[in-house]
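Notes follow once the structure below has been shown.
The other protein chains are all here in position, but one chain of the complex has been omitted.
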Amino acid sequence: MTRSERGTSDHSAATREIVELELPARPDVLALARLVVAGLVSGDPDFTDERLDDLRLAVSEACTNAIEAQQRAAPGRSAPPITVRCWVSAGRAEVEIHDNGTGFDPRALAPHPPVTDPARLDFEGGLGIPLIRLLSDNVEFRPSHSGTIVAMTFEARRARSGQ
Amino acid sequence: MTRSERGTSDHSAATREIVELELPARPDVLALARLVVAGLVSGDPDFTDERLDDLRLAVSEACTNAIEAQQRAAPGRSAPPITVRCWVSAGRAEVEIHDNGTGFDPRALAPHPPVTDPARLDFEGGLGIPLIRLLSDNVEFRPSHSGTIVAMTFEARRARSGQ
Amino acid sequence: MDLRLDVSERDGWAVLAVGGEVDVATAPRLREKLIELVNDGHHQIVVDLGAVEFLDSTGLGVLVGALKRVRTHDGDLALVCTESRVLKIFEITGLTKVFAIHGSVDEAVAAG
Partner (left out) sequence: MDLRLDVSERDGWAVLAVGGEVDVATAPRLREKLIELVNDGHHQIVVDLGAVEFLDSTGLGVLVGALKRVRTHDGDLALVCTESRVLKIFEITGLTKVFAIHGSVDEAVAAG
């Protein structure tokens, strides 16, 4: 979806203006990505501290995946930057994470064994996408011409409680 | 100066990677611009809290001018975004503020009356550029094809004191 | 956004305590409050910057404008400022020579 298409939706253009952050594909920028998104969204008083924590974690997970995908696609210092785009309007935050990574099929990810199964302890990874799904109100994993766009929506007041 | 030209300078590419922030041309994003730049540069332990304060103020002044120039050039909500680019390496932070504003000649700005002159009180504005000059180690005001680029350098340990 | 303004009185002075960040987004509220005080007949004003975390050139300009305004009523405007990060801005711009800057509201009122 392009910026101008967004502008035609139900919210006024003035409140839908976008903040865009381009970051080197390195783990040490994650704290900055969290700071920016939470800093922007905290300007909307409808968002509680708890909801800002949800946002911070989901954004961090998506950025982590973007950075890792990017480094797999272009190992070392040659990896291009990742981009975080965020806008807030009337109690809703939308965040997109763009990468130039390898792409993936989120439906093909195998679920973990149930937590009561001792084999659960064999899995240290694989909680990022589940957390994103649990913490956001909506998420889309869109293939782009260069990699993946993870587009998340966060309502200040959740319609549903996590999954 | 383009990104690739920068990359050929004395520091390694790995430590010169750029963080880029695109912000709507509105005063209420200034706090976020300060947060991002100070957050990024504070990752370099050579920068003291005092030097981070200098950086925060100079960046804020340059962004204020960019936003105001942009709004003069394109009044109202149609103003394009401003861009903040920042990179840190080995005790030095470089920050560029790009606008699509009206441009200006920094040498043509009239100085204020001396502070001891009662007429000094007639001037409420005009302290932004002087503060930028005082707080940065180097500043260039470059006309760009679309407006102005303010390029500032901050050394963690200043070679000279103010002015 | 994050600007706090509190007015109180002390020995005939209006004391305006400012907290948070003063920049071009928030300075208009500071300017309005100072104009309001002067319009309400307060010409002896102490502006307490003790809780200010950030102050930009717009904020300095608002204070210069307020000083000029009270002076035209033969009044005075004193500042309270102890934080070195804020003091430094007055120092490097030379405005320490324009404003009387004190370490506490008591001191400002006693000096006035």
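Some observations on this one:
Note that the chains are named A, B and C in the order they appear, and that numbering of residues resets to 1 at the start of each chain.
We take it that a contact is a pair of C-beta atoms (placed from the backbone, for glycine too) under 8 Å apart; a residue touches a chain by one contact, two chains touch by 3 or more.
Computed from a prediction, not measured in an experiment: that's the story for all the values here.
Across the whole complex, the hidden chain's contacts among the shown chains comprise A.
Where subunit A meets the omitted chain, the residues involved are 27-28, 30-31, 34, 50, 53, 56-57, 60-61, 64, 67-68, 114-116, 120-128, 130-131, 134-135, 162-163.
Here is the rule we go by: only the chains that are shown with their structure count from here on.
Between the contact lists of subunit B and subunit C, the overlap is empty.
As a whole-number value, the distance joining the C-alpha centres of subunit A and subunit C reads 43 Å. The multi-chain contact residues of subunit A, meaning those touching 2 or more other chains, are 43.
In subunit C, the positions touching at least two other chains are 1.
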